[in-house]
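Excluded from the complex is one protein chain; the other protein chains are retained at their positions.
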Amino acid sequence: MEWEMVIGLEIHAQLATKTKIFSPASTAFGAEPNTQACAIDLGMPGVLPVLNKQAVRMATKFGLAIDAEVARTSVFARKNYFYPDLPKGYQISQFELPVVGVGELEIDLEDGSTKMIGVTRAHLEEDAGKSLHEDYHGMSGIDLNRAGTPLLEIVSEPDIRSAAEAIAYAKKIHSLVQYLEICDGNMQEGSFRMDVNISLRPQGQEEFGTRAEIKNLNSFRFMEKAIAFEFDRQMDILEDGGKVVQETRLYDVDKGETRSMRSKEEANDYRYFPDPDLLPLVIDEAYIEEVRKELPELPNEKKHRFITHLGLSAYDANVLTGSRELAAYFEAVAEAAGGENKIAANWVMGELSAALNKENTKLSDSPVTAEMLGGMIKRISDNTISGKIAKQVFEAMWSGEGDADTVIEKKGLKQITDSGAIESLIDEVIAANPAQVEQFKAGKEQLMGFFVGQVMKVSKGQANPGQVNQILRDKLK
Amino acid sequence: MSLEKQDVEKIAHLARLAIDESAIPGYAEDLSGILDLVDQMSAVDTDGIEPLAHPHDANQRLREDVVTEENQRELLQSNAPQTDAGLFLVPKVIE
Partner (left out) sequence: MKEKTLAELSALIAQKEISSVELTQYYLDRIERLDGGLNSFISVTQEVALKQAAAADQKIAAGTAGPLTGLPMAHKDIFCTQGVRTSCGSKMLDNFIAPYNATVVEQVSNAGMVMLGKTNMDEFAMGSSNETSYYGAVSNPWDTDYVPGGSSGGSAAAVAARLTPIATGTDTGGSIRQPAALCGITGLKPTYGRVSRWGMIAFASSLDQGGPMAQSAEDAALLLNEMAGFDPKDSTSIERDVPDYSANLNDSLKGVKIGIPREYFSEGLEGGVENVVQDAITEYRKMGAEVIDIDLPNTNLAVPTYYVVAPAECSSNLSRYDGVRYGHRCDDPKDLEDLYKRSRGEGFGDEVKRRIMIGAYTLSAGYYDAYYLKAQRLRRLISEDFSNAFSKVDVIMGPVTPNTAFRKGEKADDPVSMYLSDIYTIAVNLAGLPGMSIPAGFSDNMPVGLQLIGNHFDESKLLNLAHQYQSVTDWHRQAPAGIE
């Protein structure tokens, strides 16, 4: 039987606020255990929550960015359960009335096509702390620094049909929240975590199968593997006539498989009810318009502008708008290059990306700034250097030898365009290769390449290749 | 509404309360009595009435995103039953 998978994603994006969602303690990553857990975060007797203004603004931005209805009234509710990393015995979240309602997001697939994925809702909630599983006298240690960190939980419709679509969607959200500057997107630090709901159904069947939820994935690669594993696991069960159990599973990175989370095996009864310590969150029209004005150009808008105004291909535009930072870098390069957009795109996606990858360097730390790269491209377009020499210039800039003009000057890499100078180089080559000249004249036209190569060699690559071709042809006639 | 022994056990588990076996019948009786009292609510038709969660018709106030809490770990952990290296200790958590 042919099986189709149905996937829905729940993404937890940690909002880039300075303080917790309900307390004025810092959210900075990496502090000593429990040094950023104040009385409110610890759920001490008598403490009360007060909502962070910035968290609301960030959630509103997200809602507007996916064309969702931003709720005029939303309500915080308590999700009740006992767990050591949950200090109050309940998590403050939003249940019936989330701050962001139905929206949608266009994703780009590998074959160049696009697909709309529905977003069911996005709601504000507080993060839990951490249980550390190293051994402390046979016990577990609890660090509550993360408790109370604001999260935006973004829930998709079950519109996703493959691991590739799931990744395209997750990457799109990942890029969007960074564009909006509401999340740092740092997956190692847990700022962006994904839960995957996955079920299988026979191809053509309307009804959904029973789903399993794979929790807490913090890499796209792991997500892809987890989905693949889960597809096989569920398919094996179904083909053997078995039933998939609705449960929460964890992806074991070392074994490359998912396994059931035993501790959460029992059916939870979260006893949601409106948090009586908090009042309804009311957002008015004026506020929404104010936030709308703050929105940056969004990835899709930018992509379309790159295609229509900058003349890039859809593929290039998609890659270059993958992050706000990359797009900004590219635009700065193109501008410094005097509008050589296509060449700029090639260099950013080619040499620059390769160098960054090779040296494992972040774009923001690149030794070649956008201005330097643009300046270099300008020297290609005004024939000061050839594309080939440019690679040498780029390497020199990368090693910190200065900008393009400095490198060209210092290394004497300026292209030779003086016909007299080129003629004498050609004469030199003709004189040194009498046999080849004979053969050429006898009709072996393929030797043209050989002569050009020789001329370029003696010019150390600096002769203008077009001129070399032209003059050679005249001389060898 | 009359609660049985197993209802009490289920609720006690949900609320994470250890209840002595011998005390369960007493709880079942008391809780049933309270639920009988509460069930008087059903005498009134409340269709179309908006639930009231708070005495005042007020909105949530928002706090500026400014860090004002400094590290007070030592003070805040002074009541903790068991800590080590700044961590609260609990019996092993198994996931």
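First chain written, first letter: the chains are A and B, and each begins at residue 1.
Throughout what follows, a residue touches a chain if its C-beta (ideal position, glycine included) is under 8 Å from a C-beta of that chain, and two chains touch if they have at least 3 such contacts.
Please read these numbers as outputs of a predicted model, since none were measured by experiment.
Interface note for the absent chain: among A:Ile66, A:Leu105, A:Leu279 or A:Ile385, the touching residue is A:Leu279. The chain that is not drawn here is touched, among residues A:Ile142, A:Leu238 or A:Leu413, by A:Ile142. On the side of chain B, touch with the chain left out of the figure occurs at residues 3, 7-8, 11-19, 27, 30-31, 33-44, 46, 49-56, 58, 60-61, 63, 72, 75-82, 88, 90-93. Take chain A: the residues that touch the chain left off the picture are 39, 42-51, 78, 80, 82, 84, 87-90, 142, 269, 271-273, 276-279.
Keep in mind that, in the parts below, only the chains that are shown with their structure count from here on.
Interface residues of chain A, counted against chain B in their complex, comprise 17-19, 23-26, 32-39, 42, 44, 50-56, 76, 82, 84, 131-133, 136-144, 250, 261-263, 269, 271, 274, 276, 278-282. The residues of chain B lying in touch with chain A in their complex are 14, 16, 53-54, 58-69, 71-73, 76-77, 82, 84-95.
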